[in-house]
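Worksheet: the structure to be examined is printed underneath.
Removed: one protein chain of the complex. Kept in place: all other protein chains.
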Amino acid sequence: MSLFPVPAILRVPAGPGAIIGRPHSDPARRIVKTYRHNVTVHWGDTDPAQIVFYPNYFAWFDESARLYFDSVGLPWEMLMEKYGIVGLPIVEAKAKFVAPCVFRDEIVVESQVSEWNDKTFKLHHAVLNGGLRAVEGYEIRAWTQRRQDDPTRLKAVSIPPEIKAAFE
Amino acid sequence: MSLFPVPAILRVPAGPGAIIGRPHSDPARRIVKTYRHNVTVHWGDTDPAQIVFYPNYFAWFDESARLYFDSVGLPWEMLMEKYGIVGLPIVEAKAKFVAPCVFRDEIVVESQVSEWNDKTFKLHHAVLNGGLRAVEGYEIRAWTQRRQDDPTRLKAVSIPPEIKAAFE
Amino acid sequence: MSLFPVPAILRVPAGPGAIIGRPHSDPARRIVKTYRHNVTVHWGDTDPAQIVFYPNYFAWFDESARLYFDSVGLPWEMLMEKYGIVGLPIVEAKAKFVAPCVFRDEIVVESQVSEWNDKTFKLHHAVLNGGLRAVEGYEIRAWTQRRQDDPTRLKAVSIPPEIKAAFE
Partner (left out) sequence: MSLFPVPAILRVPAGPGAIIGRPHSDPARRIVKTYRHNVTVHWGDTDPAQIVFYPNYFAWFDESARLYFDSVGLPWEMLMEKYGIVGLPIVEAKAKFVAPCVFRDEIVVESQVSEWNDKTFKLHHAVLNGGLRAVEGYEIRAWTQRRQDDPTRLKAVSIPPEIKAAFE
């Protein structure tokens, strides 16, 4: 039923914003940190069908992506200054809507890196509502700099290893 | 590069809101109608990177979905009354972001049914900016009624053939 | 400089969400409770000028209005059921923008009833950013029921005294 298999150890109950993760001596068993972004569903987030208007879930994914980087000591402003990147532009986003959320629900967006590629990475986001999965999705984002020959254009470049390591 | 192959005949240039489509005697060559939803990118739609904040594209998909049904004579209110459905709830949504749109861009969301299933259907949405594809994605929506034994719960039911036919 | 004079006792520093207020034996010295709604300014809340897109402040006022009623034991759903009101529709809203808020600011919307009328009331909202006033405004809302002769139309009716008392 789940879009993405999640290791059992990460199927943690919803709780206060927190990071979970620990390095393991065996790289194959290292798990990535998870960030939990607490969101209150407000009246203005819902539509005449009395459920969350679905684009809002992507806004919450976006919020959680940024907070997740903060939580491992990599605020985007610092990355932009230190690495000359122009942010981490979205390349692709997807969500599967399993159960609706309504006004007053206290939900948690649980985010973790589920895939590192050379120039892009995938963030898996699960929205938990009362401990149950309501929405499941992902964002793919790119490590991107301005082109030296034409600063108005962008190019994706290799993600430095220390960035990847920060999430373990 | 394209997420979804689109028949050449449908690769129409961006223009004023309109429907394109025509029945063909050979069912295999019948094409579905396309709806074009014109959107102006306003200041408030963009973010500090000066590009459209991506959840807005999904809001424009949602708008175009409803307008598309209107355009073939199937406003959702009528469907809810006539067929007892509770709207056409979103099941899944995805977008691939090819090129950014900025403040003042006049874009077109070009929508068409790309897949009919028994109880669900897929709407393909392409955002054209100056004739170029900026975003490409889809929504899967379900034909859904309240359960007779428990009206607080929903169940997806078969989509009537006349609904499918209206898009040809 | 302030839009609305606020009694010194209420000029409390920004803090965690909380209610302040206490009944006084002298009605003239009774003060109304205050609610503090904590808001994080996210990337998507800001515009290309890198400051909060101003309509968002009104969304935060609206959120705080509802949370304020919750905090004194009067959730709107209960009011709708018990008193037959249709919510507390907005009649008027105003804001004065003193200083911009930016991405990552942790702001507080401090709300209190500043005026009770027979059928309407005024909520004063102040947005505090690092202890300084960034925005100050108000909402006027009406205690409204459906007309018995025509349920599609609304009429404002007198606010019950126990509602007013709950804020003291």
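First chain written, first letter: the chains are A, B and C, and each begins at residue 1.
Everything below uses one rule, namely that a contact is a pair of C-beta atoms (placed from the backbone, for glycine too) under 8 Å apart; a residue touches a chain by one contact, two chains touch by 3 or more.
In this text, all values refer to a predicted model and were calculated from it rather than measured experimentally.
Listed residues C:A95, C:V109 or C:A134: the one in touch with the omitted chain is C:A95. Contact with the chain not shown here comes from a single listed residue; of C:A49, C:M78, C:L132 or C:A165, that residue is C:A49.
Which of A:W43, A:W76 or A:W116 touches the hidden chain is settled by the complete complex: it is A:W43.
Residues touching the missing chain, restricted to chain A, are 43-44, 46-48, 50, 53, 55, 103 (touch as defined at the top). By the touch criterion stated above, the residues of chain B touching the omitted chain are 42-44, 59, 62-63, 66.
For chain C, the residues in touch with the chain missing from this view are 49, 53-56, 58-59, 62, 86-87, 89-97, 100.
Quick note on the criterion: only the chains that are shown with their structure count from here on.
A rotation of 180° superposes the C-alpha trace of chain A on that of chain B, rounded to the nearest 5.
Here the chain at the heart of the shown protein, by mean C-alpha position, is A.
Where chain A touches chain C, over half of the residue numbers in use are shared by the two copies, so each contributes mostly the same positions.
Inter-chain spacing, taken between the CA centroids of chain B and chain C, is 38 Å.
Between chain A and chain B the centroid-to-centroid distance comes to 26 Å (mean Cα coordinates, whole Å). Chain centres here are Cα means. That of chain A falls 33 Å from that of chain C.
Along chain B, residues 53, 55 each make contact with two or more other chains.
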